[in-house]
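Of the protein chains in this complex, all but one are displayed in their positions.
Moving on to chain A:
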Amino acid sequence: MEGAPRSASPHVICEGDWAVLKRDDVFKAVAVVKRRKIIFEKQWFCLDNAIGHVYGTAFEVTSGGSLQPKRRLEEMNPETKEAGTDNRNIIDDGKSQKLTHDDIKALKDKGIKGQEIVQQLIENSTTFRDKTEFAQDKYIKKKKRKYEAVITIIKPSTRILSTMYYAREPGKINYLRYDTLAQMLTWGNVHAGSKMIVMETCAGLVLGAVMERMGGYGSLVQIYPGEGPVRAATSCFGFPKSFFDTLSEFPLSKVGSVLSGTFSLTSLPSESEENMPVAEDRNRSGDDKKLSIPEVECSPEIAMESSQPEDQEIVESDALDNKAKGTTHNKQKKQEEKKRKLIEAAALLKQKDADGLIVASRFHPTSLLFLLLDLVAPSRPFVVYCQYKEPLLECYTKLREKGGVINLKLSETWLRNYQILPDRSHPKLLMSGGGGYLLMGITVRNENINTNDCLEEPSSKKRKLQEHH
């Protein structure tokens, strides 16, 4: 990022970039650093040779771990266009392949190209000629996948990163499928120039997606639970530094004090205070208990979030990471910078005029929404994600009782992928079982307060808010 000289074209792979490796449908985000060994899909290599090439270039891994650019493969059809019509005479005796495991290994050890190994396998298959044309095609594809390792280096984007996370680390993003994330961005009307509030525990993926759509225009406040915002996925986008100038963060535990006007500099959380209980009557209904107990199923993944080594598998962490250890002087400077940003964020929130709210967390959504919706201007969309439907049912009911929102909608999207080939088109065998649920709506001015016993406090706050306008 900083310091690395940017070449004239943003389409060229540069040292210091964040890039995504792609092999078939498997992705891995990496920082482009010279002389660093990367392990991807059981192969190791260095990215040195890739620097200077255009994004989208395909590479082949050669022995010694260097990458050689590969032009589009000239389709290597077997010379014999012979094929069977059905499989009535194909018997599985386990002896159709005349090459043994050892033979194949020997070929590989000799450093023979994957392409040639596949050709050898075809030639030594006694049944290949009797297979139907379709079956031959399938056979070749399968072998190619195994022996012809082609790695493409592509530019990170929400499309790529959300697909990657859903496939590789769904637990870290609360099983938020990419099409669900797409709905959130659209229904949240995320665009340049708006003032957004994001509360997420999706490794910073949702935050990154919102940042991409805002393009560095407008302002964005990330509300974070616990000690600090998690942005492992956000850093993978490789956003320019200017994007981060529009981003600030604010602790969830202090939002209440901003709303009630009791927020002050002296009450800023410092590392030691972090775990002190915050007197929040808002949560008196027992919601805070729910908040502090993450699901057992999720907890190992949550624990992984902060530890770097586990992140290696999906995201190559590196020295560019903002968590880098510094001197005490640096630490102090950072503390001050952090405080300055907190004050800024508090000022932004205090105006209670955000243009949208995006929530995607592992927490129960009701109390979060009751708190955060007060920060949003009227006639603005909000979207809440939850992996489960039931908490959103409750949230829907409570919001209806509270008022101040209209057009509430609870929904889910299904995504079906297709194989499209001549005479062989059909839905893919496997589809995702679930990608979570969304509750969305639009804020309005809550003028007619329906006095509901348990909701008196938020309503009176809302009334105060309107008097200011």
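By our rule, a residue touches a chain if its C-beta (ideal position, glycine included) is under 8 Å from a C-beta of that chain, and two chains touch if they have at least 3 such contacts; residues count from 1.
We take it that contacts and distances are computed from a predicted model.
Trainee: There's a gap in the complex where one chain should be. From "Light-independent protochlorophyllide reductase subunit N", "Origin of replication complex subunit 5 isoform A", "tRNA (adenine(58)-N(1))-methyltransferase catalytic subunit TRMT61A" or "Trafficking protein particle complex subunit", what does UniProt name that chain?
Mentor: Per the UniProt record, the undisplayed chain of the complex is "tRNA (adenine(58)-N(1))-methyltransferase catalytic subunit TRMT61A".
Trainee: Tell me which of A:126, A:186 or A:262 is the one touching the absent chain.
Mentor: Hidden-chain contact among the options goes to A:186.
Trainee: For a quick check of understanding: of A:128, A:165, A:178 or A:370, which residue touches the chain that isn't displayed?
Mentor: Final answer for the missing-chain contact: A:178.
Trainee: Of the residues A:158, A:235 or A:387, I need the one that contacts the missing chain.
Mentor: In the complete complex, the chain left out is touched by residue A:158.
Trainee: For the chain that got dropped from the picture, name the residues of chain A it touches.
Mentor: Given the touch definition above, chain A has residues 9, 11, 54-58, 71-72, 157-159, 162, 178-179, 181-183, 185-187, 189, 191-194, 212-217, 353, 355, 377-381, 389-390, 392-394, 396-397, 406-407, 409-418, 420, 422, 425, 437, 442-445, 447-448, 469 touching the missing chain.
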